[in-house]
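Quick one: structure below, then a few questions.
With one protein chain held back, the other chains of the complex are shown just where they sit.
Chain lettering (A, B and C) follows the sequence in which the chains are written, and residue indices restart at 1 in each chain.
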Amino acid sequence: MNFEFTEDQIALRDAAREAISRHRTEPVPGTAPHDGELWKALAELGGLGLPFPEEAGGMGAGPVEAMVVALELGRAGVRTAYSETLTAAAMLGDDELFGAAVEGSRVVVPALFEPMRAWSPTPVDVRADGDALTGVREPVPYAAAAPAVVTTAATADGVGIFAIDNPTFTGARLDLAGVSARRVDGDEVLVQRAINLGTLLLSAEALGAMESALHLTVEYLKSRKQFGVPLMKFQTLTQRAADMYTSLELARSAVYYLAMTLAIRPDDAIGVSRTKVIVGKSGRHIGQEAIQLHGGIGMTAEYAVGHHTARLTEIEHTYGDTRYHLSRLARGVSEYGGLDLVS
Amino acid sequence: MNFEFTEDQIALRDAAREAISRHRTEPVPGTAPHDGELWKALAELGGLGLPFPEEAGGMGAGPVEAMVVALELGRAGVRTAYSETLTAAAMLGDDELFGAAVEGSRVVVPALFEPMRAWSPTPVDVRADGDALTGVREPVPYAAAAPAVVTTAATADGVGIFAIDNPTFTGARLDLAGVSARRVDGDEVLVQRAINLGTLLLSAEALGAMESALHLTVEYLKSRKQFGVPLMKFQTLTQRAADMYTSLELARSAVYYLAMTLAIRPDDAIGVSRTKVIVGKSGRHIGQEAIQLHGGIGMTAEYAVGHHTARLTEIEHTYGDTRYHLSRLARGVSEYGGLDLVS
Amino acid sequence: MQRGLSPEDEQFRSEMREFFTTAIPQDIRDKVAAGTELSKEDFERSHRIMHEAGLAVPHWPAEWGGKNWSDLQRYIYLDEMQLANVPAPLAFNANMIGPVIATFGSQTMKERFLPPTASLDIWWCQGFSEPESGSDLASLRTTAVLDGDEYVVNGQKTWTTLGQHADWIFALVRTNPAAERQQQGISMLLIPMDAPGVTLRPIQLIDGGHEVNEVFFDNVRVPADQLVGEENRGWDYAKFLLGNERVGVAPTGWIKRKLAAAKEYAAAVASGDGHLIDDPVIAARIAELECDLIALELTVLRVAANSHGGKPDPASSILKLRGSELQQDVLEFIADIAGPSSLSWDLEAESAIADWAHNATPVYLNFRKASIYGGSNEVQRQVISTGILGLKG
Partner (left out) sequence: MQRGLSPEDEQFRSEMREFFTTAIPQDIRDKVAAGTELSKEDFERSHRIMHEAGLAVPHWPAEWGGKNWSDLQRYIYLDEMQLANVPAPLAFNANMIGPVIATFGSQTMKERFLPPTASLDIWWCQGFSEPESGSDLASLRTTAVLDGDEYVVNGQKTWTTLGQHADWIFALVRTNPAAERQQQGISMLLIPMDAPGVTLRPIQLIDGGHEVNEVFFDNVRVPADQLVGEENRGWDYAKFLLGNERVGVAPTGWIKRKLAAAKEYAAAVASGDGHLIDDPVIAARIAELECDLIALELTVLRVAANSHGGKPDPASSILKLRGSELQQDVLEFIADIAGPSSLSWDLEAESAIADWAHNATPVYLNFRKASIYGGSNEVQRQVISTGILGLKG
C-alpha cells in the first residue's frame, strides 16, 4: 500500500498546474464553453493520452497519471472536456478517431445520456440495425464545440459502440436517426471500462473542487470580519470547517485508491460505485457548506466558490448519482461478509 | 384548527403531573419494573380509561386526553405500562378483562411482538385453530409483573384477538402452545385501531422525554463551566441546542395533530405512520445530542438525561421504526399529489 | 384542540383556490411551476390582478386595503397562492415598506405612497445590506447628512433584489455617526432610483441569473419629507419590517407544490423498465420529505391558530430556519431526479428534456440563498438559543 505520488507524478502535477494556470479563464455559469487554447496546452502536455498504451498512440502511463491532471483541473475550477475525451478515447479501440482525440486535433465526446431517463450505462431507447441508429442522445456535452461523438446502441447481439465524425446537433440534442455512424470494435465490457475511467476522472476533478472550496472557505473565515471580529472566532463556523476537512480527506483516500485499483483492475465496477458514493456525499457536503459559510458572496458568479459547488453538482449527476450507486451496491451486499481493501 | 388544550385538559395535565411526581421513583437501566403505587394513582385519576366510552366503563374522554397523560409520563421520565394497557384495552371490546384493565386491578398488556421478526401489526407465525394457539410472543412487556395478556393470531378467516388471563412467562417469552386463551370480538381493524392509539401514546411519551432532555441540556449549558466559562458561551453547543428545539417543536405539532386526528378518524394509519416518522427522527436527534452536549455525565444512570435517550430508543423500536413507517408510506405516495392537512 | 376548518374557513379556501387558479394567467403560473425566471411584466400583471381583486395587501390596515383576516385565513391565502404557482405580490411593497409606512409614516406620506405601493405603480427595492455588513446590519456605513431641507446620501448598498426593475428604494442610512450605540444613529429614507447620483450595478449569481444588484449613492439629494418617521429611529423600523411577517415565514404552500411536482417528475423520468418513482428508495425519500413538510406545516398552523394578536408562539422562531432547509432539500431532490437531464441548463424549443429538468440545477443553486438572506440560519439559531432557550452566548 502506498498512497504517495512518485517523483514523475509530482512533475506531471506541477506541469499540469502551470499549463492550466497559464490558460485559465474566469468560470461562467451554465453550459461550459470549450477553450481551444487550454485544450491545446493539455494536449501538448500529453495529458489526453495518459492512460493509453504507447503502441496505440497514448502516453503509456495509467489512470493514476490521468487522475493527477483531472485533480488540477478541478482545483483550478476549469471546466474542460477532459474526462469526456478520455472516456470517449477509451471506447474507440483502434478507430481512427482515437488518434485525433488523444492528440487534441478533434474534440471527441461520449454521447451516453438519454433524455428524461435516469442514468444507465447501457443504452435503452437507442438502437442499432447494422450501422443505422435510432434514438436520441441528450444532453451531449460540449455540443456547441461541434465535437465528434462516440455513442452506444442496443444491437441484436448486445451493445455496440459507434463513432460519428460530424454529427449535427440541435442545442445539446443529437437525433441519431439517419446519421452516418461507424461501428467500433468492442462491447459492454469496453463501455463499462471507459465509464470507470471517466468516473475516476470526474471524481478526481471533484476532489480538486472540494480542496479549493475548502481552501477558499478557510481563507474567507480568516480574513472576513463580522460584528467586529474575524469569522474564525465563531466556533460554530470553524467546527463546520473541520467537518468539511473530514469529508475532503475521506474523498481523497477513496479517489487515490480507485486510481490505484483501476491501474490493475480496470473493470472494477464495485470500486467505482463506492468511490462515486464517497465523493458524492463529500462533494454535496462541502459544496453546500462552502456557500453557506461564505454567506451572500458565495452566491455570486464573480467569486469562485459557487462555481465549485455548481461543478460538484454537475459531477454528482453524471454517470449515476449517490442514490444510483448505492442501489447498485445494495444488490450485492449479501454476496460477501466483511470488506477487504488491502488484498 | 386549534392546537390549544382546553381548560379541562389543562386540569387533567396538572392532576397527572402532580400524581406522577408524588409517586415517581428514580429510573433504572434495562427492563422497566412495574410500580403498583403509581399505577394505582393513575387508575384513581381515571387515566387508564380516558379514551373509552363511559358506557363501556371508560371515562368518555378521547385520545387527546390520553395523550395529555402520556406526555406527563414521558416528561417525568417514568416508565409504566400506560400505553400498553390502553392498547390492550382497545383490543378487548366487551371482554371481562377490559374492566380490570381500565380500573387498574390487573396489569393487562398486548403481546404483539414475535421474536427475531421485524415489526408486523399482523401475526405471522402465531396461529390459532379455534381457541388453540401456537407460536411464541417475545418480548412481552412487563412480563415480570405477571400481567394478563391480549394477543393476536392468524386464523382461518383473518386475524383473531385472544385474551389470556394467567399466562406463564419464561423471562419475557410467552409460548402460546397449550395456554388457555379466549377469543375476543374484533378483527384486524380493531387491532390496527388499538395500535394507532398505542402509537399515539408512545409518541406523546416520546415528546415529553424530548422536552425534558432539552430542558436538562439547556440547564446544563447554563450552569456548567469549562475552561473557566459557562458552556453556553460555546456557540457550537448553543446552535445545536437550537436545532434540538426545532426538532422538539416539529414533533409537538405532529403529536398534537395525530391526537386530534384519531379523535375523529381512529383508523388513520397513514397519519400514525407520519407521526411515528417525525417523532422517530426528532427523538433520535434530541436523544443523541442531549447526551453529547452533557458529555460524560449524560452517560451515567444517576443522571436523568440518558434515561430519556434510552426510552426514546425503546419507543423508536416499538410498533415500527422510522424506516418501517417510511416504507409503508412509500408504497402509497403515488396515489395522491399534494398534501392537505386542514381538511 | 380541534382538527379541521370551520365552514367559513372552508368557504374562504374555496374562494381563494378559485381565484388563484382562474384569475392569474396560465403562462405566468407555468413559468413559476417550471422554475423559469419571470419578467418584470409578469410580476406586474399578476400583482395588478390581485390588487384589483383586493388581494394584494390583505394584511394591511383596512383603510389602506387590508382585510382584517385571521392568521389562519392569511395562511390559507398564502397556501392557495403558492399551490397555484402564483407569484406573491411584490414582497418589498406588500410586506416590507408598505406596513412600515402604514405604521410609522406621517399622514402625508401614507397618502402619497401607500396607494401606488399597493397597486405596484411604485416598484420598491430594499437598501439595507452593505458590502462590509452582512449579518451585522447595524454596522452599515452609508451616510445621510442634512443640508437645508435635503439629505445628502453617500455610500453603497448590495444584495438589492430586483433593483433593476425598481422605481424607488427604501434605504437605511447613518444620520448620527456619534450615537452611543450603532443602532441609534440610523434612519430610513425613501429615494427614487432615477435621482441624480444613484447608479445600479448588476450582480450575476452562480445560477447565471440577474436577481440582485449593488446600488451606489454619490451625493444624492433626498428631500427631508422622504424620511420615514423620525430621524435616528430607522433601526426600529427595520426590525419591525423584518419581524413583521408571522405567517408567511415558511413557504409551505410552495414546498408542498414542489414536492407534488417532484412526484410527477419522478414518474416522468424513465428508469429500467419503469420510472424513478417505482424505486423504493426514491419513494421512501418522497415519503420522508412529506413527513418533514407535514411537521413544518403543522407548526405553521399551530402558530397561526394559537396567536391572538399578542406575543407569537415561541415555535414561530423555527419557521424560517426549517422552511429554508426544507426548500433546499426538495430542490436538491428534484435535481437528483432530473439526473443527467439536468446537465444542460439551456431551454431549447426542440429539446427532448422538460424545462423543469433544464432548470433543476440553477434553481437548486439559486435557493442556496434561502439559508443566507433575510437572516441566515446561523442567525436564526442564535435567535432560538438566546431568545427562546435563554442561552446567553
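The criterion applied here is as follows: contacts are C-beta pairs under 8 Å (C-beta built on N, C-alpha and C of every residue); 3 or more make two chains touch, one makes a residue touch a chain.
Everything quoted here is computed from the prediction, not taken from an experiment.
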Inset, instruction - List the displayed chains that the omitted chain touches in the full complex. - result: A, B, C
Legend entry - Residue among B:P53, B:G130, B:G171 or B:G332 that touches the chain left out of view: B:G171
Inset, instruction - Name every residue on subunit C in touch with the hidden partner chain. - result: 279-281, 284
Inset, instruction - Quickly run down the residues of subunit A that touch the omitted chain. - result: 1-6, 9, 64, 218, 221-222, 232-233, 235, 238-239, 241-243, 245-246, 249-254, 256-257, 259-261, 263-264, 274, 277-278, 281, 323, 326-327, 329-331, 333-334, 337-339, 341-343
Inset, instruction - Provide the residue numbers of subunit B that touch the chain removed from this figure. - result: 28-31, 113-120, 124-125, 136, 138-139, 141, 170-173, 226-228, 234, 236-237, 284, 288, 291-292, 295-296, 298-302, 306-307, 309-310, 313-314, 316-318, 321, 323-324, 326-327
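Quick note on the criterion: only the chains that are shown with their structure count from here on.
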Inset, instruction - Select the chain at the greatest separation from subunit A, using centres from the mean of Cα atoms. - result: B
Inset, instruction - Indicate, using Cα centroids, the chain positioned nearest the centre of all protein chains shown. - result: C
Inset, instruction - Could you tell me the distance, in whole angstrom, between the mean C-alpha positions of subunit A and subunit B? - result: 50
Inset, instruction - Could you list which residues of subunit B touch at least two other chains? - result: 235, 239
Inset, instruction - For subunit C, jot down the residues that touch at least 2 other chains. - result: 378, 381
